[in-house]
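Here is the structure we will look at.
Note that one protein chain of the assembly has been removed; the remaining protein chains are unaltered in position.
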Amino acid sequence: MRKVVVLCSLLICYVLLLFAVVNMPSMGDPDSITIKGPPGRGAVPRYLEKGAEECGGENIITDIILNYRGYDTNGEVTVIFTALIGVLAVLNRERKKISFSDMEQSPVKHSVIVYTIVRILLPFIFIFSLYVILFGEVGPGGGFQGGTIAAAAAIIFILVFGYSYSIGKFPTSWRINFEGIAPLTFIAMGLIGLFLGKNYLTFMFPQFSHTTNLTIARSMLMIIEIAIGVGGAFIFTSIFFAMQREDRS
Amino acid sequence: MNITHHFPILLDMVPIAAACTMLIIGKFRREWCYYWALFAISICTVMSAGLVWEVYKTGPISYVVGSWERWFGIEIYFDHISACTLLISGLGLLIIIFSKHYIAKEIDERKIPVYYSLILLNLAGMLGFVITGDLFNLFVMMEILSLSGYALVAIGEERIAQLAAFKYLVLGAVSSLSILMAIGFLYSITGSLNMHEIALYLPRAKDHIPVAIAAFALFIMGFSVKAALFPLHIWLPDAHSIAPSPVSALLSGLVVKIGICGLLRLLFIYRYVGGLINVEPVLNIIAWLAAITIVMGAFFAVFQDDIKMMLAYSTVSNIGYIFLGLCLVQSNALIGGIVHIFNHAIIKVLLFLCAGAIIYQTGCRRLSDLHGVGRKMPITMACMSIGVLSIVGIPPTNGFICKWFIAIGAMDAKKPLFAAALLFGALFIFAYYIKILNAAYFKKPRAEFEKRDEAPMTMLVPIVLLAIACLALGVGAYFPLAFIKPAAKSLLSTAIR
Amino acid sequence: MNYMQVIDKAGTNFNYVIAVTLFIIGLYTVVAKDNLIKKFMGLNIMETACFLLYISMGAVKGGKAPIWTEGLKKSTVFVNPIPQALILTGIVVAVSTTALALSLMIKIYEHCETLDAEKLKRLETE
Partner (left out) sequence: MIWRLDIILLLFLVATALIVVRTKDLLAAALIFGAYSLIMCIVWQQLSAPDIALTEAAVGAGVTTVLFIVTISKTTRREE
């Protein structure tokens, strides 16, 4: 009975949504309102035309997320920080002194092949993540993607080398300093705009020449990207540690 | 640089910065966290008071992040509805003051920095939500406040807390997604994300009316989950009654109002009258649902023995009043609804904090265990009685004005049935609050309640301040009304800047 | 609009149709499945469906990725970068929600020894 009701209501939703999407503007139309926008106010033509010289990044998406819509990204890094704090509120931070009974018996730990391959692979993954972070301005990639890749490397490390060994390598007291770094750097960079007489998160200032402005904007983009990467990597590592902890015993 | 010009953005950034440094501070000294949170939110209160004064004097403030034109960047638009920031930061300040002893008793010591950090993030999300003028930014801020809300419900150690938080999370996540999808629909037909731009260009999208309707339906669904409208209210009683009392006050007083603020923004985009689509039938349905919510919430509240559960159901009922006020499409009702957002927040925070103080002092939360608690804690119970009287809507208190306005609005709109529902709800609430007063004052006191033993100062001060505010806003109703009337007028008129 | 036109539009907007289908599949999983982890997989499917809708909205016939590289002329057609920027934020939000929900599930399992919604409901009422 319950299933029938659920299916019927879902079917109604489906039909309504289908009717809506069928009436949407045709997909891929280069003259649609989303692309062209209202005359003089279209955001997309402006971003595509002037993005690189106004914000200093060849990758327009980086320009948008860090400059035109930087406030959104400021909120976004706060969201991941909130997720970490939420996980800590639910699970609490891992404790060092508890003996991690079954965690130490990692099945892959004693396999020489896995051990060796991971040792060889890890530096490359880290370098790749650095590449993704630093080249976010000119190609696909950016702080968050690179940070996630670095966190994936850290997770592999934890899985293979066991829990208490890796907690010795990344101790909590040390990780704690980097978890909130992304929003804080964002705010610090935003306040520069205030001190130079413009609004929050302004990267270009009329009192300087264009070359100076480009240098300022590029270095600010770089600093923010690195901070997002570092912050993201530490946050995901901490979430993984918190989820792995054992409090039952 | 002129620092007052940057208040809108700093209002949101100060609590975020404080929350991000909270863990590092907690590493050194746990006690400092309390003062650090207090410091940050006091700054916010001062800033929002300044902003509200400026809005009152000169009208809405627009601030574009990144110094772009508003259609290129993200606009922060501080208007009369954004005056909620004063309410949010002020009540947040009182809630944090209250938390000191309560939290030390209720939750694990290691979670204290986490707790204050979450409260600050939640407040930052709400502040960002009410001041933003950009739809996608609205979504991001909503996620900050909902994620921290889920975590705050689960911060207690009981099993039921986690289950309640999970229920809240699943419903909240689905509603967030429907809002995200609706934003996408609106973007696809207007090509903009700024609310004013959308309001301007939406009437031109005549070829895509079904998309606009679907977006409206999805928005309404999402916001009514956040605000706990009748069929989607199931998460609220559990989550609000199980969380630690300051958290309940925060969630019940402020977080559910966020859904209503979102609805107000939505009605601004679509316009009450003369927009692209005729929204009146939908609003009519919501008004009926709101009437059901009023009666049903109050009805369930009567049968609860747990004091916080009662308050949670009364929140459901009062949300119904606000929705009813907004959906009657009538200026008096709209004014009543908006004023009730403010007043209910103050009353509900007061009641939950009183309940928290009682639970802290006595350890009991069932009414049948609280016979004669008025002897033990006279000040707390006096303040709670004021809160009770104002939530019922007895004239000198602030609860009276909004119900009066909504009732007048219902009569003016020729829908007397809604006024009847309103009266019925008030009647049920009255019956149930009689129960509280009866238990506290007129039952034979239990032996351990004979001695006077008040809650600590950090708890009493916020409670007394809130009770005074209840009375003051009832007697001096002029100020809020003078403030709200322009907001209501601009919402109902078709003129858009 | 007659039904031939509807089918025609559905063909042009095929990505949107798929996005909505995935959305409903996800919603079904959230509503009808009892296992909490399964519910969350459904929610993730819903999220990706939303993202698909956004990204398809930004697609342009023959459009290039919005990155200025060597050898691109001024007249190059790019896709719309705004939905991509929004979805980058959306993905982060999605993974944050998932992390929080999964940690809640671990805690629930520690307390209740089950992740079945029906059984949990029974435990709750006890």
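Read from first to last, the chains carry the letters A, B and C; within each, the first residue is number 1.
The definition used in the following text is that a contact is a pair of C-beta atoms (placed from the backbone, for glycine too) under 8 Å apart; a residue touches a chain by one contact, two chains touch by 3 or more.
Being a predicted model, the structure only gives us computed values, none of them experimental.
Chemist: Of the chains you can see, which ones touch the chain that is left out?
Modeler: When the full complex is considered, the omitted chain touches A, C.
Chemist: Pick from A:G75, A:G141 or A:G193: which residue touches the chain that isn't shown?
Modeler: A:G141
Chemist: Touching the left-out chain: which of C:V6, C:I55 or C:L123?
Modeler: Final answer for the missing-chain contact: C:I55.
Chemist: Name, in rising order, the residues on subunit C that touch the hidden chain in the full complex.
Modeler: Missing-chain contacts on subunit C: residues 12, 14-15, 18, 21-22, 25-26, 28-29, 33-35, 37-38, 40-42, 44-45, 48, 51-52, 55-56, 58-59, 61, 63-67, 79, 84, 87-88, 91-92, 94-95, 98-99, 102, 105-106, 109, 114-116.
Chemist: Footprint of the hidden chain on subunit A, which residues?
Modeler: These residues of subunit A touch the chain that is not shown: 27-28, 59, 61, 132, 140-142, 144-145, 148-149, 151-152, 155, 236, 239-240, 243-244.
The working rule: only the chains that are shown with their structure count from here on.
Chemist: Between the chains shown, work out who touches whom and classify the graph as line, ring, star, complete or other.
Modeler: Looks like everything touches everything, fully connected.
Chemist: Which chain, with its centre taken as the mean C-alpha position, is closest to the global C-alpha centre?
Modeler: Smallest centre-to-centre distance to the global C-alpha mean: chain B.
Chemist: So, comparing C-alpha centroids, which chain is the farthest one from subunit A?
Modeler: B
Chemist: Report, in whole Å, the distance between the mean C-alpha point of subunit B and the mean C-alpha point of subunit C.
Modeler: Going by mean C-alpha positions, subunit B sits 29 Å from subunit C.
Chemist: Rounded to a whole Å, what is the gap between the Cα centroids of subunit A and subunit B?
Modeler: Here subunit A and subunit B have centroids separated by 30 Å.
Chemist: For subunit A and subunit C, let me know how many angstrom lie between their CA-based centres, rounded off.
Modeler: Centres of subunit A and subunit C (C-alpha means) sit 17 Å apart.
Chemist: Return the residues of subunit B touching two or more other chains; collapse runs of consecutive numbers into ranges.
Modeler: Correct list: 136, 140, 143, 147, 150-151, 154, 162, 165, 187-188.
Chemist: Give the residues of subunit C that touch two or more other chains, as numbers and ranges in rising order.
Modeler: Counting only residues that touch two or more other chains, subunit C contributes 23, 27, 53, 57, 82, 86, 89, 93, 96-97, 100, 104, 107.
Chemist: Subunit C touches which residues of subunit B in the complex?
Modeler: Answer in residue numbers: 136, 140, 143, 147, 150-151, 154, 159-160, 162-163, 165-166, 169-170, 173-174, 176-177, 180-181, 184, 187-188, 193.
Chemist: For the complex, give me every residue of subunit B touching subunit A.
Modeler: Against subunit A, the touching part of subunit B is residues 1, 6, 9, 13, 16-17, 19-21, 23-24, 27, 63-69, 71-74, 108, 110-111, 114-115, 117-118, 121, 124, 128, 134, 136-137, 140-141, 143-144, 147-148, 150-152, 154-155, 162, 165, 185, 187-192, 197, 201, 205, 207-211, 213-215, 217.
Chemist: Across the complex, what residues on subunit A touch subunit B?
Modeler: 16-17, 19-25, 32-38, 41-44, 46-47, 67-72, 74-76, 78-79, 81-83, 85-90, 92-93, 173, 176-177, 179-180, 183-184, 187, 190, 193-195, 197-203
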